[in-house]
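With one protein chain held back, the other chains of the complex are shown just where they sit.
So, chain A:
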Amino acid sequence: MSAKTYKARAEGDQMTVYQDCLTTFNESPINPKKCRKLLTRLYKILITKGLTTFNTMECTSLFFSISKLFQHQNNDSLRQMVYLVIKELSSVSEDTLMATASIMKDVQHVDSIIKPNAVRTLTRVLDSSTAFSAERLLKSCTISKDPSIASASIVSSYHLLPIADQTIKRLSNETMENIEALKSFVNYQPSGCEVPVFYPQSKYMSQYHALGVTYQLKKNDKIGLMKLVHQYDPSVLKNQFALVEWCKLIGHLIERDPSLIEENGHYSQNGAKPSSDNENEYIKFLRWGCYKKIEAVQLEVCKIVLKLRIVKLVDLVFQTLSSFLSVPRTSTRFAAIKILNQYAAVYPGNLKASINGDLETLINDSNKNISTYAITTLLRSGDASNIQSLINNIQINDVSDDFKIIIIDSLKSLVSKFPETISKFLVDLLKNNDGSVIFKTKIVDCLVDVLQSEENLGTTKTEILENLCDFIEDCEYTEVLVRILYVLGEYGPKLDFENSSLYVRHIYNRVNLENSIVRSAAVIALSKFPVFTKNLLETIKANDIDDEVRDRAAIVLSRAAQTSTPTASSLSIKKKSHQQLSRDIRVLESKLNIYIQNGDFSTFELPAISEPVDSGNADVDMVSGGLEGSAHGSHEPSSNSATTNDEEYKEIIDTIYHKYGGASVLGKLVSISPLQELTDSSSEFIIYAQKYLFQQDSSEKTIIFNFKVENTLDFAVQNLKIGSSDDVQISNLEPNERTDVFLSEQELQDEYVLRFIADGFEEIFEFNSL
């Protein structure tokens, strides 16, 4: 252990606890009471000081010594502590797998208070190769009558999802049973006495957990989710967390397919109850949630409605939120104002009509966070009449840095509307207020926005510049200083050329007083005032102690000497577009790889690199190393790159030739674009596209698209069509199958539409360009 780690621990007694643990747990026989006390102390250290207190090696030895406590059976309170600590250690310690068998034995045999702990710990020690062995145990726990065991098991399966989703999928029926079975603590006690419920919200908690896991399992299956919403409506769901989750589910469905809430949407017959009136059932669900007297549910519905802009419910939602603004519970007020703040800019009309009055009273709320949000919300919908008074109301001193930043963010959106008022306020804030780097940077960003704006703002811009000059005299953050120096260099000569000497003086002061990073930035800024600063730069070039600063001075001077008309932009390199640049680099990289692999270091032709870029076909110019070789020569895979890849390509190329009449029609393969993912990985179908460019002679080019379509649903889909043609390209796609479709550019006819039809459910992907 290094001296540094010792130093960091000097204040605590972690090392004593660590040593005590090792010796006490290795005793034989152990003293359970002593062990439990020690474990409690260790647990406290782990929880309060974080896992980083001990390094991996220490954690591992702690784990092994704790594992020795498994020999002490029939002591539930000790075992519970053991589980708690192992659960914490498992993320850092190696080899926690060693506890698997012992934990499994507890899960299997014991029916007592430690079982939930055992189940929860079990998931932490399993990995993908051993998870399947816990399947039977998890299944029996999931169907347990005891809600805490069932919940533990369901939550554990949720955590296992990323490493063993197949195993958890097999538990889905048992999990879903938990949604309907109302498992309650009260009836469980064999003696019949009631367990006091400390948290009324936690009644039927397993319902919430089960719904969460079921959602995770079905999240790629839209129809399955719709069924879930109908199957478990509020008549089934009794737990309020489950209800919130249910609302989220509805929101998620609507977000993915807005047509669900259209009147008489063609999905409404899908397993739904016949609706008595004409209102869409999903709207009805949300309306119900808004009236339900559970604040968490109401807030969730508000969030969904505002986010998805469900026009029909907006008025109702604003009513609800407005009523929340005056409840005594701080948390509810905070939640409501936070939602309002987030969507203030989207619904300024509603805000003004129904809420602004409430908000004005909240400005003086005793909770500073709430009052900050109230002000920023008002700012977002503010107009010329009240903006000055609002800004005067901002009490920035009492709030935490995070909220200061929120205020600045909301001002940023207003800066274009009221540049004078706000920039004055910001300048004051910048100069007279303490704050973090982020806070100061945000302010500078806002001010730069003002400087950048095209409008003629009179003296505002020059005032900002002068104030920035003032500010850098006393600024503690290098990052901010560098940024401001750049701004002065950039805008000083443009906006306020007559005052150049003022800027030069302030910038040059930095050269004398600050660290080398700031000095380098100052040199560049000075070079923007070439008429005044040539001599200064010469002095810096000769005298500065830092290489970088001298180098920069030398460069700007030599630049100035070269260009006859020294302009402010003399330094800026002519930029290629970013995309082009990145492509160049990729081509260069592949060329360099070939160069290194060939081992022939005598020649390297640089011009060859820019050739594909300049060939005019900017879309398809990514040349992969091995393939280009095969395209120029015969179709033998070239020896200098991974042959498996080449063979795969060769197969694809053969297929293309086969479909489109061979090399005589298409010509030679010139290049292949990188595989591009068109969908995100959570959609029903994952689609990749890749372009193959063939060239007959110098003029005729053909682009062939290769679509790789993968079905992630758990049922097969039929009749997949791509493009506007009516031909079915894929007749059947099994779950998890991946298939290739080839289409030429002509066949697509500039319509990049993929159409899937499965059991009357249609999905359309449209892409603007490929």
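Here is the rule we go by: a residue touches a chain if its C-beta (ideal position, glycine included) is under 8 Å from a C-beta of that chain, and two chains touch if they have at least 3 such contacts; residues count from 1.
Definition applied: contacts and distances are computed from a predicted model.
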Next on the checklist: Which of the following is the UniProt-recorded protein name of the chain this complex doesn't show: "ADP-ribosylation factor-like protein 1", "Defective in cullin neddylation protein", "Geranylgeranyl transferase type-2 subunit alpha" or "NADPH:adrenodoxin oxidoreductase, mitochondrial"?
Outcome noted: "ADP-ribosylation factor-like protein 1"
Checklist outcome for this item: From A:70, A:288 or A:595, the answer for touching the chain not displayed is A:70
Item to check | Among A:28, A:562 or A:731, the residue in touch with the chain that has been omitted | outcome: A:28
Next on the checklist: Can you tell me which of A:24, A:130 or A:478 touches the chain that was removed from the display?
Outcome noted: A:130
Item to check | Interface residues of chain A (partner: the chain not displayed) | outcome: 26, 28-29, 64, 67-68, 70-71, 73, 95, 97-102, 104-105, 130, 133
